[in-house]
Every structure is written in C-alpha cells, then in structure tokens.
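Only a single protein chain was left out; the remaining protein chains are all shown in position.
Order of writing sets the labels: A, B and C. Residues in every chain begin at 1.
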Amino acid sequence: MTLDFILSHMNYWLFIVLMMTGFYIVVSRGNYVKKIVGLNIFQVSVFMFYISVGKVTGGTAPIYPIDLKVDPDVLYSNPLPHVLILTAIVVGVATTALGLALIVRIREEYGTIEEEDILEIEREMQREENAEHGSAMGGRA
Amino acid sequence: MAAPSAQTALTLVDQLPILTVLVPLLSAPVCIILGNRSMAWLLAFAASVASFLSATHLLLQVIDGDVITYAVGGWAPPLGIEYRIDAANAFVLFLISGISTIVLPYAKKSVEHEVRQVSHTLFYCCYLLCFAGLLGVVATADAFNVFVFLEISSLSTYVLIAMGAERDKRALTAAYDYLIMGTIGATFFVIGIGFLYMATGTLNLADLAVRISDMADNRTIQAGLAFIVVGMGLKAAIYPMHLWLPSAYTYAPSVVTTFLAATATKAAVYVILRFLFSVYQPGFIFETHTLEFVIIPLALVAMFAASIIAVFQQDLKKLLAYSSVAQIGYMMLGIGFANASGLTAAIIHLFNHGITKGALFMVVGAYVMRAGGSFCDRLNGIGRQMPVTSAAFVIGGLSLIGVPGTAGFVSKWVLMQAAFEKGWWWMAILIVASSLLAVIYVWKIVELLYLQKPEQEAEAKEAPASMLVPMWLLAICCIWFGFNTEITIGSAQVAAESLLGGSR
Amino acid sequence: MRHHLILRVITKLLVPPIVLFALYVQFHGDYSPGGGFQAGVILAAGLILFGIVYGLRKVKQVLPPWLVHKLVAIGVLIYGGTGVISLLLGKAFLDYSVLASYPKDGQHYGIIAVEIGVGVTVAAVMVAIYYAFAGRTPRISDEDW
Partner (left out) sequence: MDVLINLILFIMMVTTAFAILRMRRLFAVVMLFGVFSLLSALLFVTLDAVDVAFTEAAVGAGISTVLLLGTMALTSREEKMPRKFSPIPLLVVVVTGAVLVYGTLDMPNFGSADSPAQTHVAAEYLKRTPKDTGVPNVVTAILASYRGYDTFGEVVVVFTAAIGVLMLIGGFARRRDPQEEAD
C-alpha cells in the first residue's frame, strides 16, 4: 500500500468509521429514540460516502450558468449521486417520522421506551398467556 | 420486443408494464381525497383487479421467453429508469396481484372486525401503497428504483403491522423492530448499489450485468454483492435474519399477515434471484462458493431449526410464521443449487408457498374472528363448529407438508430432482426429513381441530361467505396446481431460463 | 407561550419572509440549488414556527387538518397527473416532451409542474406530522426543560 493509495482512499475509510459508529449505536443501545438517532447517523454517513463517489478534484457544483453557455474548461462534479442521495434523504426522514410515531405509541402502551423493560413486560405477557392457554399442549412458546 | 420508439404513440398494451404498478399507486391518494371507507375498499379492489388483469396479460405476452421493456419518462436506459418484464418478474407480478385480488374481498369483514372503523380509509390506502410498492420492486430494472419502491412497501408494512395494536400491544414493538431491521437492510442494499455504481457507473440492471461480466475479481463488486444479498435477506427473512418475522406475522391484523406472508418475502426473494443470477452471472467463481458454503448450510438450518421451533408454538399464527421461515429455507436451497432446475424449484416454491400460506393464514383470520384468537386452546374441536373453514386448513396443511396431489408436493418434487441432478442424494433425504417436521406441526393442529372436545359451550359460527370464498379459492388453487403442473412448472422453467440468460 | 412577547413579535416578522423564501426556492430550483422538496420543508418550517409560538389552535385555524390531509394527496396527484397526461397523449409515463410544441419546453414545463407537486406534498406532510405530534399531551412540561 503506497502512501498515494492511502491518501486517495482515506476518505472512504473515514466514512466507514462514521457509518460503523452509527450502526453500533443502533445495534447496541436499548433506548428506542437513541436507536433512531443511530440509524440516522448510519444513513447520513452512507450518504456522505455516496457523494464522495461523485466528487471530481477541481470540479464545481453541477449547475450551469443561467444562459446555458457551458464553458468546456470547467469541470463539474457528478450530479447523479446527488440525485440519488436527495431521494435517500427524503426516504430517511420519512422512516424517522414513522419510527418516532411508533415510539410515541409504544410509550403510551408500555410506559417505557427502553428495550430491556419492554422485553421484560413482553416476557411477563408471554408467561401469563402460557399459564392461561398452555396446559393443553404442554409446550413452550 | 424492442423499446417503444419515440415517434409512434403508445397503445394501451404498450403501457401495461407501468399501469400494473401505477393504478394501485395512484389509487392510494385518491382514497384520501374520497375519504370514505367503503369507497376506499371498492377502489382498492378495483385497482387490484386492474393490476391483476394487466399482470396476466403481461405474463401471457412473455411466457414464450420474450422481454417487454418500457422506458419511463421516454428516456432510453441507462439514462432513464426502465421497466423490464420477462417471464421471471411477470410470474411474480401475477402472484402478487392475484393474491391481492383474492385477499381484498376477504379483507372487508376481517378488517371490520380487527381494525377500528375510523382508520379503515387510511388502512386501505396503506394497503394499496404496500401492494404497489411490491409490484414496483418486482417490475423495475433499475437498481435504485428497487430501493425507492422497497421503501414504499416497507413503510406501509410497518404501519399495517402496527394496526394489530388494537388487539395486542406487542404489534407496536413488532413493527418497531421490523422498522429498525428493515431500514438497516435497506441501507445495506443502498451501500451495495453504491459499490456497484462506483465500479460500473450505471444503475440499470441489464447494463450492470454487461459491465460486471468481465470484472469478476473486482473486490468492490464482490463486497457489493454481499451487501445486496444481506440487505435483501433481511427483507426476505433468510434464516439468521428472520428475527423480525415471527412477531410481525403474529401480531399484525390477519389480513395483513395473509398478504405479507403470501407476497412480501416473495418479492424480496425475487430481487435476490435477480441480482444473483441476472446481474451477477453464476459463472462468478467466488459466487458459486458463496452459494455452496454459505447459502446452502443456512437454508438447511432454516428448514430444520425453524420447523422445530414451529412444532412447539401454541399460537397458530406464530406456528405458521416459523413455518414460513422454514419454507424460505427451501427457496434458498433451490437458489443454492445454482443450476436451472434448482432455480426452477425456487420459483415454483415461491409461487406454491405463496398460495398455500395465503390459504392457511386466511383460515387463521377466520378463527380469530369467530373463536376470538389463534391460540391452540381456543381451537379445540373447532373443526366441527367451523367445518368449511377447517377443511380449507387441512388442504392448506397438506400442501404445506407436500403431500402428493397438492401444490406443495410439486415444488418439493422439483427441488429433489434438482438435488439428484447434482448427485446430492443426501440432500433429498434432508428435504424429506424436514417435511416430516411439517407433518408434526400440521398434525398437531389438525388433531386439535377435530379430535379434541371444545372447552366451552360457546358455539363458534362458520365464517361469513365473503371470507370463505377467497379462502377456498386459494385452497382449490393448492390442489389445482398440484395436478395441473403445466402452468407453474412451465412458467417457472421459462422464468429460470430468462433469469440465467438475463442480459444476453 | 403567551408571555413571550419578544418571541411573538419576532415570529410575526419572520413568518412572511420564510414563506417568501420558500416560494423563491420552489420556483428558482431549476436555476440554483433547491426545488420542491426544500421549498416544502421551508414552508412547513414557517408554519410550524407559527404554531409553536402562537399555539396549535391558531395554526389550525389558518390551515385546518382536513385540508392538510387532502393537500398531502393532491401533491402526489399533481405529480402523478403530470405523468398521466403524457401517458394519455400516447407517450411514456412522465415523458414531459409532449406538454408543449417543442420537447425542450415541454420538459421545462413538466419539471416545474412536478416540482410543485413535490412542494405541496412535502409541506403538507410536514405540517400533518407536526399536527399529529403536537396533538398529543406531552410528558415533560415546559418548565422541566
């Protein structure tokens, strides 16, 4: 691995570090709101990764002059990743809104938004159900 | 068939690929404008029928191996987004729209019973979105468009599952867990597409296939495949990534469970098939290894572990949910064989399992409505109180096991043939062995239904006709496709060929 | 927030420029950064600011919930409808080139039309979501922050 290779790929690795931080928050934290925050960090890092794919050194934003007289010497960055990520950002905020609405309902029904507590409540419900219905089959759920 | 040229006006038939998806998609906002629940149901049903007719027409057009392309926005691919209908996705479109058309008449009574009246309009709107999203995922030939439509169907699925909270609050956490896992899956999928885009510069699947074919040792492409398969695997509930499925299916309203079990995972499996075999060609050396050493063992574990867990379930819905995880194992096994007959088996099973599970979950929905739940002890002796419904369960159960004369038998038979073709006779034994597990859990329920005495005196009435007819339609399909194998095997073979022939 | 006089006055001054800026972003999106989505978000932000300071009831008088719900759907139909027009004129869905006598102009008109659809839906969705969240009774009172 030459220094040149490292420098020209470092950007990607940096974004991967960010992505994995976000991903780790999602899978390791038990607070439902924090999970959503982690998911957002994960996604935003993926978006940054995408955008860095489209960057051209010395390029500029892909917007032509208003009279559409394109100067052939000007380098423009790749517009396609921008379009994809615009769509992905919107999808991301839609998911966030829905996830948060679910959290509000969960809080109203369970009285908590901590995974551990909720699992405990659900285990309790399961035990009650088994006690009520279970004798017939003798199995466990 | 060539892409429609820019000059001539497109006829209705030329527009069918987009109309299949567009009619339900645009009906959803119209539902909101109308704001009336019976109109919403009517519109959903009409859209579903239109979509089904259109999908049937498409299937008949491509059954001989033709390909229909449709450039959305008039921009020729790879510049624009393209719909590309071949036998493989026409077959899946046919399944999804067909199931939806059968589910909706059933839905009316069941939704009235399980969902509060004020949200009925929104419910059908959401259902339409989910339906249209799945169709869009299957019809498109653009990698990023798959993601967008996948999210339409996923977001609406989360909501539909959460609607089960009327009956059991665990529907909310089931929906939340699915939301987290589904979003991780979708993000993985986006990463995978990003890698492919980086290496090739295109998002069109056919164009990707051409450009990938001589890049087999490119590590970006390899990692891209891993992320696409894992991302979609989360949606398809492939074995270690199935954790969201049992509780989602258990606590969702019965109609939602029926529809999802019969279609949603199938669409995800289709996307995996498409990427594995059309975009990446099976000639990929590293890929065949992946298939043999990763997918086949996981498929086997799914077939056994999930079936064994299913045996111990006391909630009929949960039992069937675990059985779904096991059945997806069969499909993955077919994919793992990585040859034409394995692929054919996977596609047939995709279809047959769709109708079988559809029928079974419809029966469960009827039990929930009449017996007040799907727990085993509620079902004691219900076979005598609800004979018509329970007979449908028996047929579905037989098909799930794979008894000769049912649809389930056909798909397992083809799968075993594929195993023999590879010379893996032990695999055939394993397939039979796992079917025996299915015998155990199906028998367990049948015994409850017919041989146990009802606990209470409370008489459960037979389900209403609007539920019985769709249920029996699917049950008859289970038998019909067990004897009449030309349609399924025929189209699955063409589908497998067009997947493998893919881009050529 | 009855007692926050400064906030109330500032908000009154801020909301019109916000709405104006949203319109600028909406209709200037083909020449500079921005477009329907950003415009919708900005417009919604203006309304939400008004709602936070003057209360949910006031903003619901300006924009009743039923109207917001219909607007959510209308935006989608504007976008889809533009596509359906080209479909009815014998072109592919969303092929705007038939919308005017020159394909290039048709494209431009089409882009403006769909951007309006995006703007309407996004603004209405954000406001609808705000109404939904604000309509619930909070667990944490104002003073506890």
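Just so it is clear, a contact is a pair of C-beta atoms (placed from the backbone, for glycine too) under 8 Å apart; a residue touches a chain by one contact, two chains touch by 3 or more.
All values reported here derive from a predicted model rather than from experimental measurement.
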item: Contacts of the hidden chain among displayed chains; value: A, B, C
item: Contact residue for the chain not shown (choose from B:Ala107, B:Ile152, B:Leu273 or B:Ala326); value: B:Ile152
item: Contacting the left-out chain in the complete assembly, out of B:Phe52, B:Phe91, B:Phe144 or B:Tyr322; value: B:Phe144
item: Residues of subunit B (touch criterion as defined above) contacting the omitted chain; value: 25, 28-29, 32, 72-73, 75, 78-81, 116, 118-119, 122-123, 125-126, 129, 132, 136, 142, 144-145, 148-149, 151-152, 155-156, 158-159, 162-163, 165, 191, 195, 197-203, 211, 218-224, 226-227
item: Hidden partner chain, residues of subunit C it touches; value: 29-35, 37-38, 41-42, 44-45, 48, 69, 72-73, 75-76, 79-80, 83, 93-94, 96, 103-105, 107-108, 110-111, 114-115, 117-118, 121-122, 124-126, 128-140, 144-145
item: Hidden partner chain, residues of subunit A it touches; value: 7-14, 16-25, 27-31, 33-34, 36-38, 40-41, 44-45, 47-48, 51-57, 59-66, 68, 70, 75-87, 89-98, 100-105, 107-114, 116-117
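As a working rule, only the chains that are shown with their structure count from here on.
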item: Chain contact graph, described as a line, ring, star, complete graph or other shape; value: complete
item: Separation of mean Cα positions, subunit C and subunit A [Å, integer]; value: 25
item: Separation of subunit B from subunit C, taking each centre as the mean of its C-alpha atoms, in whole Å; value: 36
item: Residues on subunit A engaged by subunit C in the complex (per definition of touch); value: 61, 63, 66, 86, 90, 97, 100-101, 104, 107
item: Partner subunit A, residues of subunit C touching it in the complex; value: 31-33, 37, 122, 129, 132-133, 136, 139
item: Partner subunit C, residues of subunit B touching it in the complex; value: 4, 9-10, 15, 18, 22, 25-26, 28-33, 35, 70-74
